[in-house]
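The other protein chains are all here in position, but one chain of the complex has been omitted.
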Amino acid sequence: MNKTDVMNKADVMKKADVMKKAIYPILVGLLVVAAPFLMDAFRLNLLAKYLCFAIVALGIGLAWGQGGMLTLGQGVFFGLGGYSMAMYLKLQEGGLPDFMVWSGVEKLPALWTPFANPVFALATAILGPMLLATLLGLLVFRQRVRGAYFAILTQALAAALVILLVGQQGLTGGTNGMTNFYDLFAWDLAEDSTQRGLYFVVAVVLALLYLGARQLVRSRYGRLLVAVRDGEDRVRFLGYDPATVKTVTFAISAGMAGLAGALFVPVVGIISPALLGVVPSLELVVAVAVGGRYALAGAVLGAVVMGYAKTAFSEQFADGWLYLQGALFILVMTLAPKGIMGVIKRARTA
Amino acid sequence: MEAFVNQLPIGLSIGAVLLLIALGLTFTFGQMGVINMAHGEFIMAGAYTAFLLPGLFVPSLVVAFFVAGAMGLVLERLAIRHFYGRPLDTLLLTWGVSLVLQQLARDLFGAPNVQVKAPDWLAGGIGILPYNRLFIMGLAIASVVGVWLYLVRTKHGRRMRAVMQNRRLAATSGIDTGRVDMLTFFIGSGLAGIAGVALTLVGPVGPSLGTYYIVDAFLVVVAGGLGQLRGAVLAAAGLGLLNSYAEFWSDASLAKVIVFAAVIAFLQFRPQGLFTVRSRALS
Amino acid sequence: MLELRDIQVDFDGFKALGGVDLTVAEGELRFLIGPNGAGKTTLIDVITGLTRPTSGTVGFDGHDLVGRKEHHIVRLGVGRTFQTAVVFEELTVLENLDLAASFRKPLWSLMRQRKGVTEAVEEALSRTGLEELAERSAGVLSHGQRQWLEIGMLLAQRPRLLLLDEPVAGMSREERERTGELLTGIARDHTVIVVEHDMEFLRRYASQVTVLHEGKVLTEGSVDQVRADPRVQEVYLGRRASDAVGTGS
Amino acid sequence: GSTGSTGSAEGGDIKVGILHSLSGTMAISEVTVRDAELLAIEEINAAGGVLGKKLVPVVEDGASDWPTFAEKATKLIRQDKVATVFGGWTSASRKAMLPVFERNKALLWYPVQYEGLEASPYIFYTGATTNQQIIPGLDYLKEQGKKKIFLVGSDYVFPRTANKIIKAYATANGMEVLGEEYTPLGHTEYSTLVNKVAQAKPDAVFNTLNGDSNVAFFKQFKSAGLTAEAMPVLSVSVAEEEVTGIGVDNIAGHPVAWNYYQTTATPANDKFVAAFKAKYGAQKVTSDPMEAGYNAVYLWAEAVKKAGTTEVEAVKKAAGGIALERPEGLVTIDGENQHMYKTARIGIIQTDGLIKEVWNSGQPIKPDPYLKGYPWASGLTAG
Partner (left out) sequence: MLSVRDLESGYGRARVLFGVSLTVEPGELVCVMGRNGVGKTTLLDTVMGVLPVTSGTVTFDGRDITRLKPHERVRLGIAYVPQGHDTFPQLSVLGNLQVTLEASKGSPSALDEALDVFPALKPLLKRQAGYLSGGQQQQLAIARALVTRPRMLILDEPTEGIQPSIIIEIEEAIERLHGSGLSVLLVEQYVDIALRLADRFVILDAGRVVREGEARELRGEEVQHLLAV
């Protein structure tokens, strides 16, 4: 068998694969479109929330699953996006935001003024996290900080940001964060129809990002990323700078988290430090691990499954749901190290 | 000025607490590559041990070592041993375990804090430093020396390091890696138990106890160079002092942020922490 | 082409290299031998930026390589293999080679999907005889197969200077021969430095040999000159110097 | 959520929501409030229920996470269609739930003392507002001749707002604030802060720390050789329950400000304490937030009886002016701001872990969440 044969055979196999694999995207697509007709506004809203988390998870899947950067501080980027959006929403109401009133702030801080512009707010929500990630990435990846060091550093970053946000009550709403939003553009956020629309927006954004990320993973760059994950030092001797590769990926995943945060705020109606600290950041990584970190679909699936499981368990067993959540997670991690997608893949090839 | 001078022993005593909570963590990471997020809950188990043995403070240090050690042993056998070579995964796994243990404590001992009475001989102090702080410092030093002797002076210590450095080779060199793993995790967790008893002198004893210390403990471990005993000692002292002075000049929140920032800045110069093991091989 | 001047390397007081001078001309195939621990690998590490020398310069094409980052040095056209082959186990053999071949492309263009196989990769595949394994992941390769893959990756990069650290160690006789032929072919239009302990291999393929000993150049010359040198016999070849130790036949 | 009784048939039942943190850091405080609320529901059911129907609690876990409070509140309102919700502890959780209740026109009963500056038409506040706790506490210190005070608090909205009020009060009353320090929630290392306090040598410390931090603070305060005689620490978030965890040795002799203590001598309280201990164990203590939660259920039930329906607007309207003898004494709902008239009480922590009242306001104080009746407080709120 010579080389061209190898290639041709691979091509043929791929085509057959594509046909078979197309079934799943179509099924998922149908489900997404049908969801508003299958569930009430409250449940649909929860689903939209899970999908927001799925966007963050997608970024984690990219950075961690593909690139080996275990980021435990993704909440930081999510939070930056969320706060940008929240500031815009708060300024929509006109007058001084409610929390400034009870915090004794008399004049709108200069930092806030540009956020009255929705374009600025949205751009900041995405570019702000990317910029921060680039800065951090350049700092740490150049110094070859990696593995557990990187993980714990990002965790510390999340903890530090929470403390900063909490401490600047007049500027950020402190522990409370920001809540009580009314309108997004001209739509009343309390209306079910607005929420349905938001759901579709989130779903479409997720789908687009997923396709983009998949393209990236399949490209040479994706292979390079895996190579960096498995042998960063060796990659240097192939003539690549791993720090750049990692930084770019980290920035992309941060941008995703930022966008997710911006979508989350109108959907859920609150942003607070509790959403971006160590625990929520870890929860999302855990979700990715459960879904299967090596497949992007696993990241998305994990976020939805874990989000749903948390809601369902806590509603059924207000007292003991943590046991179930913990047990589910520990079992998956122990029995299926590659997560749900790993199990699916094994079942498919067997 | 007096207040300023006082901050020095205070910083060292903060460092002693940091060292005590980070020691077991450093140990398990250094010897096994396991990042144990449930370490905080083993500390909590130590604290509850002291609660269950009222009036027996010193014996409870010993009992707590075995209680927390036994919990670690169970965790290792049931789950961790499936994860060797995947240290970052153990971080997530043990985090799940920590949540479950917290809730378990809530159900066993109730949600509110419980009372652990400090022994009378620890009341009072010298100058600004209370006896209980001095006791913690002494305990931290004793634990470090004990661990150091164990690692450097005993066969078991060397065996442990061999398993960590090359698991496969250790097995084919005749070392029972499974037993070494159990023992290592037992000791690392046991150290958390000791820390837990000591912490009852200065802090709350409740289900959330572990969560208050875990991030700080990690910072010490990172700044010290994962798994490096010397590093952990210096890092704990350094962070303790930095914390005490930063808080003195600003406030507790800012001090925390300053400590985080300092660690990040520090890693710019020493990307692998204070003390590191270099190796010729490509990772 | 390559000019090392007074290279010194100190590891916490241990002198691994104590002032090495080495000149390799364009298009030369130079063999580097010497006892275990003589500093051969360290020398390659210095040239490729993995180890920073305590003093000395590494002239390559008018650039001083000392202090440059590893990937910059690769971009100048210096490629190497490792004594223990390091490949990307999760990637297929083909992907390993493709990645090695693509390093000059800008990062953005890498984000497009790979279509087909480039000429450089194809050539590397056929020269290393790895066609059959092209779609297998590199993790399943045996010791010797990994070494081939590493050589293939080096070829795919089309460097001007190739540094090979014991490329035939652990290879079967047949494969040693294939490697030898390959090297001779490459050396026609590249500069190559090979570290080897296999004297039979040397006898067949080497012309110029440099002997390192305790971090210094002991002697330089043709294979026969070097083999006849009593100092080389003493520290390196051993008593049965003239019997073919480790000959592959 | 888990419903309290099985086979709750349609028609005969009224569902009510209970929403507290049963997991996470706040569980320490909130679990017992839930217990008190469940006790009230049980008692009301035993007495025949409300409008002839049994109350069925639907319990959800807020998990110490503010957005979760909002989510679970929505779930209780929209899916379980509960008649009202009793829940929350931290101000942050209340702020998160507020829009949910306002948009859905549903009712929340919030049982914890807080920082004021709020009066949502869909919330009833059964704990103290600032003029029923903070200001009486300050009056007490002033009366004791403590002119130099040091402020210590957790870093969030209640302590920060409370301290602003305290500073304004101090300025108006010739007191001096020597220092103001905040620590993150869950902070446990107080040696530096205690050093600062010791060096400042205040007459008293005003403590708005919340949760576990109190344990660390008092233990370390005591080990530093500071005593309740020389430097009393007046706390507004330390009740009977926290005393156990702090350790009686570490806190005995320090004053606290609340509206209720387990020792408060009223017939209703004897009944409450006995019932609570009977249900949950003799070693259990009762505290102000528990009592406020317990009251909330009775007050709502009374309003429903008066309105003859559980319909929210009708209940709101009926609630104004309702006055009940509660364990803390007479509690009257202020129909305007939906806060309660409450009696302020200063107590000293005793060596048995209970709190002895040393001062009270004599009669229930009219709630004034915006401190409109205090001229010195006029500059406190912008806008």
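As written, the chains take the letters A, B, C and D, and residue 1 is the first residue of each chain.
Just so we're on the same page, a residue touches a chain if its C-beta (ideal position, glycine included) is under 8 Å from a C-beta of that chain, and two chains touch if they have at least 3 such contacts.
What you see is a predicted model; the values in this text were computed from it and never measured.
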Item to check | Shown chains that the omitted chain touches within the full complex | outcome: B, C
Item to check | Residue touching the undisplayed chain, where the options are B:113, B:177 or B:243 | outcome: B:177
Next on the checklist: Just checking the interface: what residues of subunit C touch the absent partner chain?
Outcome noted: 11, 14, 34-38, 40-41, 83-84, 140-145, 147-148, 166, 169-175, 197, 199, 235-241, 244-249
Checklist outcome for this item: Residues on subunit B facing the left-out chain by the touch rule are 155, 158-159, 161-162, 165-166, 168-178, 277, 279-281
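Basically, only the chains that are shown with their structure count from here on.
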Next on the checklist: Looking at chain pairs A-C and B-D, which one is connected by more C-beta pairs in contact?
Outcome noted: B-D
Checklist entry - When the centre of a chain is set as the mean of its C-alpha atoms, what distance in Å lies between subunit B and subunit C? => result 46
Next on the checklist: Among all residues of subunit D, which ones touch two or more of the remaining chains?
Outcome noted: 22-23, 155, 182, 184
Checklist entry - Using the touch rule from the top of the page, what residues of subunit B touch 2 or more other chains? => result 102-103, 253, 256, 282
Checklist entry - Which bits of subunit D are touching subunit A when the two form their complex? => result 1-2, 22-23, 59-61, 63, 65-67, 70-72, 74-75, 78-79, 90-92, 95-96, 98-100, 102-103, 115, 117-118, 155-157, 160-161, 164, 182, 184-185, 380-383
Next on the checklist: Residue numbers of subunit A touching subunit C in their complex, please.
Outcome noted: 1-3, 6-7, 10, 215-216, 218-221, 223-224, 226-227, 229-231, 234, 236-241, 244-245, 248
Checklist outcome for this item: Seen from subunit A, its contact residues with subunit D in the complex are 40-42, 45-46, 95-96, 99-106, 163, 166-167, 169, 174-177, 179-181, 190, 268-270, 272, 274-275, 311, 314-319, 321-322
